[in-house]
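My questions will all concern the structure given below.
Only a single protein chain was left out; the remaining protein chains are all shown in position.
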Amino acid sequence: MVSRSEKHTDVVIVGFGWVGAIMARELTQAGLNVVALERGPRRDTWPQGAYPSSIDELTHNTRHALFLQPSQSTVTVRHRESDVAAPYRQLAAFLPGTGVGGAGLHWSGCHWRISPAELRLRSHYEERYGKDFIPQDMTIQDWGVSYEELEPHFAFAESVFGTSGQAYKVNGKIVGDGNPFDADRSTPFPLPAMKNTYSAELYSKAAAECGYHPFRIPSANASQAYTNPYGCQMGACTFCGFCSGYACYNYSKASPNVNIFPALERESRFELRAECDVLKVETDSSGKKATGVIYRTSKGEEVRQTADIVILASFAYNNPYLLLLSRIGQPYDPKTGEGTVGRNFVYQNESGVTLFFGQDKFTNPFIGAGGNGVAIDDFNADNFDHGPLGFVGGAPIWVNQAGSKPISSATVPKGTPQWGAHWKKAVKDNFQHTISIHAHGTNMAFRDCYLSLDPTYSDTAGRPLLRITFNWHDNDVKMIRYVTDRMADIGRAMKPESMSIETKEFGEEFDLRHYQTTHIAGGAIMGTSPKDSVVNRYLQHWEVPNLFVIGSSAFPQGIGYNPTGTVAALAYWSAKAIRERYLKSPGPMVQA
Amino acid sequence: MSDKSRSGGSLVCGRRAMLQGTALGLVTTAFFHFPAASVSEAADAEYVYRPVFFSSDEWRTLSSFVDRLIPADAEGPGAIEAHVPEFIDRQMNTPYGHGSEWYLRPPLMKTSATLGYQLLFTPRDIYKQGLPALNGAIMQRYGRLFHQLDASERDQVIGQMEKGTLTLSPISSKLLFGQILKNCKEGYFADPIHGGNYKMEAWKMIGFPGARADFTDWVDRYGARYPLPPVSVGGHAVQGGV
């Protein structure tokens, strides 16, 4: 029951992570009044990131202090249509964020762009490898936006994030030893690349010896103190190793809280309401116009907030979840392939190699930063010939030493018992002497991987849980096994005493028990036609033109890189379209 | 949030808890007593902790269990010296112990193990129902309680639990083993503010510098051994004089 209504506003934003902060900033600058609703509590560097209490692995990494706990809300998961889904009861495989700043407060900081080929993946593969190359049930498609269109927004997002990196090519000129597979850039990175850890240095040398092209990962962990275009300040990263899962104590990891909120907070046109959980988007009787949202406060009160523009900016799968709950758009049906909401749910596809060097070589894995390291892109995107390989996709391969902590990363060689004196000695002998290499790759969209509402389970507000139907397909196993072999070659070139390899087996089920990545995407994808996408190239809903759905939910398939950089660029791109086109003539910006 | 480990107040509480522990120690030194040599000697003879959650039977079982998961030896501290049982007892009184972070709504589904935990037991339930079940099964087989087994007998039982070949109900031996092992490693390696990793000895053993949070001067000294000892979030109150 709605017990009261708040004063009408120009724009209501659902979720205050990176997208919410970017849209709020851009739209208040355009003179609009903006209300942002965030499900979780207020958070900031102080106190959530205060030193020393933030440097506590148990509280943050093991007990997930900053994440959305399943008891508050979760999803159900099944591997296939014929299974019954079960709830994701304990956080493990992926860790959704909540609270002011969203996962942007406690992410790692890998800040990538995207390969131009990935933005038109289906067209690119069909052109290069022929129409038959893409399997029948693989529902990959083009995004409807080009790299050239997004480039200025990638560049501006980097200036806001204070991204550290080494460019390869700026305005057509080679400027340094960056990633030679990178597309052209209009600007260099705002900060120089971070220093390499020893592990990254060794990896870089070995990768070059193997004939590959190592470069330093673009990182939103600041290599120097920095002031961004909003006047917001960052400290310099200290390589403390407490990034993913932690709020950065010294303002050196970009976050909505550090890089945007201080400027936004001073805007009289902006209001942030925390602990306001949006239950649904309301539409008028025509169903073609969003009128606002209903949210539930922490006191259990239901409140209506009307607005001229509604922006969904919540965590990846929560955007399509809200559409399903609000009955906006046609839910996807895997049997017929019709409907769009929930279609093309995707993940990322990873593997790793751990090298053990013995006690004379100190790699000091506790030194690190979430976005730090060296990568090669030789096996990412379509930077290599897929023709003889028979799979779509790829992965960057990197040493991204993010800082090992002993509860989560007391890595021991394969075959070591899990407990007892041998385990203890193995931890002692190896903790300071290991290096991990990872492949962080694409996951293609398939007809049978999608989101829907669960028929059995509900949350504390009585909402049906979101149901994920997802499993690995042979294409992705082929890809990751191929890339893992290349990764192992580089590992061997680093001459460890021993090496363990984690990869995927054909037929292996998606396993929720171990952390993989929180890079979830799809479900409310962007595209060129309302038949196979929820939003158009400006992230505007095809049927409800005053509704914008922005985030990794818009990715039509899983990309090789971490998603945040692309999400931020899409938000700036959408904001520009709203400011320059939509406000002048509210209505669909692309004719269906 | 009532989890004290998440508020600034925890440090004061930690100190107060230690003081109370010492005072209580005068009347509770005999609260649990191991048969000679069955459990590693605690490094600090003065140390007494009165469990809040565990009964004395459960405490003895738990202590003698973690003593085998991480035994004391010349390499470094064992779980008992690291005060792992105290850590676990304190954790049971946090939201985590009560399972309040987990989704614990019915119904239960019979599913693939890959979908993760599909029971409704909280960590407290797992211990409260699992430890007596373990002792019952051991009493039947050996005519003694778990803590009265010698080290190799305990290792054998734990090995069977790890494989799930020991039958326990309603908490399976695999579930109980997994819970204790997870919490034991947490207590061994967590910051001492949570009650374990006493004097950061486990960190010292492996060379983890703890809550230093600054390697600016060390990141590019390739191959150098980091020379500084660890520090704790808790500082002077829990660091044990380092």
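We just call them A and B in the order they show up, numbering each chain from 1.
To be clear about the criterion, a contact is a pair of C-beta atoms (placed from the backbone, for glycine too) under 8 Å apart; a residue touches a chain by one contact, two chains touch by 3 or more.
Basically, contacts and distances are computed from a predicted model.
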{"item": "Chain not displayed: protein name in its UniProt record (\"Multisubunit potassium/proton antiporter, PhaG subunit (TC 2.A.63.1.1)\", \"Cytochrome c\", \"Protein-methionine-sulfoxide reductase heme-binding subunit MsrQ\" or \"Pantothenate permease\")", "value": "\"Cytochrome c\""}
{"item": "Absent-chain contact - pick from A:233, A:306 or A:516", "value": "A:233"}
{"item": "Options A:140, A:263 or A:451, residue touching the unrepresented chain", "value": "A:263"}
{"item": "Candidate in contact with the missing chain, chosen from A:250, A:349 or A:400", "value": "A:250"}
{"item": "Those residues of subunit A which, in the complete complex, touch the missing chain", "value": "45-47, 50-53, 224-225, 227, 230-236, 238, 240, 249-251, 258, 262-263, 265-266, 268"}
{"item": "Subunit B, residues in touch with the chain not shown (by the definition above)", "value": "8, 11-12, 212-214, 216-217, 227-228, 231, 233-237"}
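Following the convention adopted for this analysis, only the chains that are shown with their structure count from here on.
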{"item": "Length of the line joining the C-alpha centres of subunit A and subunit B, rounded to whole Å", "value": "34"}
{"item": "Subunit A contact footprint on subunit B (complex, rising order)", "value": "3, 5-6, 8, 10, 68-71, 73, 75-76, 94, 96, 99-105, 107, 109, 111-118, 155, 158, 162, 181, 184-186, 189-191, 193-194, 202-203, 205-216, 218-220, 222-226, 231-233, 235"}
{"item": "Residues of subunit A defined as touching subunit B within the complex", "value": "47, 50-53, 55-59, 62-65, 69-71, 74, 77-79, 83-93, 195-198, 201, 236, 238-242, 249, 361-362, 364, 366-367, 405-407, 410, 418-421, 423-425, 427-428, 431-432, 456-458, 509-513"}
